[in-house]
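All protein chains but one are shown in place.
Up next is chain A:
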Amino acid sequence: MLASRLIPRYTVRPVVAKSTLPKVVSAPALSQWSRAYSASSDEKDLVIIGGGVAGYVAAIKAGQEGLKVACIEKRGVLGGTCLNVGCIPSKSLLNNSHLYHQILHDTKNRGIEVGDVKLNLANLMKAKETSVSGLTKGIEFLFKKNGVEYIKGEGSFVNEHEIKVALNEGGETSVKGKNILIATGSEATPFPGLEIDEKRVITSTGALSLEKIPESMLVIGGGIIGLEMASVWSRLGTKVTVVEFLGQIGGPGMDTEVSKTIQKLLKKQGLDFKLNTKVLSGDASGEKVQLTVDSVKGGKEETLDAETVLVAIGRRPYTAGLGLENIGLETDERGRVIIDSEYRTKHPHIRSVGDVTFGPMLAHKAEEEAVAAIEHIKKGHGHVNYAAIPSVMYTHPEVAWVGQSEQDLKNQNIPYRVGTFPFSANSRAKTNLDTDGLVKMLADPETDRLLGVHIVGPNAGEMIAEGTLALEYGASSEDIARTCHAHPTLAEAFKEAAMATHGKAIHF
């Protein structure tokens, strides 16, 4: 045996210098003639179509979980609607327009005397763009940090595992994925008969970058987007009228009592409302844009006109150009990609999250789903509690809610106990001279378990986090009432509302 090991190698196999080997068959060419038995090197564990909140969060999470991941985004910048033309730029305009409005109208009683106050719209927009670009670049950095391949282009399905990408810089490439995530988001729903030019007839996108302050504005739709944009331009001097089909503003999810409160407060700020009113038609051919409206019941037809019309009647899933038909993937009657409880489409390796599928079109809901979808791929288990997703409207005062509303409970014949606490009785709100609004809590009368929290008031968007946590953990109103809250804070109003639900508030 030992001798066999001593056999010089050249007696067994002649050595051939590598450089003399010709290129016999290249790997891709070979694959046309034989089956590929190992994954090709460019096949990803996960390919994500869409670099918005759902897509980029999924990409980062997948990178953290060690998956080989590529993210396709056609906008040229990451962050999707939220970062580029949604949540983030609107918050910049809301915050700065509120400051401007406050300096104009709310300084004398605070002992501050201000001279000439002027608005520089170009700089207001520049501040917005600085916030946006800082955040979008931040995501690109996170992509690099987590090993995510970022493909700038428009992706469409070739087959169930291959996506063709028309690159933004020209040319085309394709990418294969063992798993694919559709996260293409949504777009503003247009109003039939009114062509959107983003100058006179605008969506929320145009409302974020108007070049001059319009004299008048009609807002079709009194939901969250419509009211936030109405607030911005009203504060800057535009005469705003909101036309809403329903009998309340804020959309169907907002608690009726809260909706009435905020409507009163916004009316005080100068906004006009036409509720229970439907828009019959629009005409943008004249100097002003005209809308023909009627009451929902009929018989009160009238014509309204304004320099600008904001169409804010909702958003619809965006799947144009995605090639869903190439893989036989159907959408429901509202264009949403149909998924199961694990975000799988009918092709189990293709999943979908965010605005393009079921559930409320909220960035934080999309983020939760993105993480859960990656956990399903990697660990076989993920979770989102759809009963504890907060909603926030960033007007002033803000409106925020989580869980069920009073009318939800009434409709389902669920017994409940209600407790409220007004900010006018809260010490911090008093010192801030910002006392509009209330906290309202709903709890089960027997178990005291929290069923819903509804806030209209300063910093409601931050305060709702406590309610969401309580709801997620299944807390009782007594649990909140017995938890120490710092004094003096707005959060004490939250505690006192819990006390009012469980027993009695101290300060009201």
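In this section, a residue touches a chain if its C-beta (ideal position, glycine included) is under 8 Å from a C-beta of that chain, and two chains touch if they have at least 3 such contacts; residues count from 1.
FYI, contacts and distances are computed from a predicted model.
Asks: Absent chain per UniProt: "Methyltransferase small domain-containing protein", "Nuclear cap-binding protein subunit 2", "Rab-GTPase-TBC domain-containing protein" or "Ribosomal protein YMR-31"?
Replies: Its record in UniProt gives the absent chain the protein name "Ribosomal protein YMR-31".
Asks: Using the touch definition up top, pick the residue from A:Asn159, A:Thr303, A:Asn411 or A:Thr431 that touches the left-out chain.
Replies: For the chain that is not drawn, the touching residue is A:Asn159.
Asks: Which is it among A:Leu78, A:Ile224, A:Val289 or A:Ile339 that touches the chain not included here?
Replies: Answering carefully, the residue with contact to the hidden chain is A:Ile339.
Asks: Tell me which of A:Lys239, A:Lys278 or A:Arg449 is the one touching the absent chain.
Replies: Selected residue, touching the omitted chain: A:Arg449.
Asks: Since one chain isn't shown, list which residues of chain A touch it in the complete complex.
Replies: Those residues of chain A that touch the unshown chain are 1, 3-4, 6-7, 11-14, 16, 21-25, 29-33, 35-40, 43, 159-162, 176, 178, 328, 330, 332, 338-344, 346, 348, 357-360, 379-381, 384, 386, 447-449, 470, 473-476, 478-479, 482.
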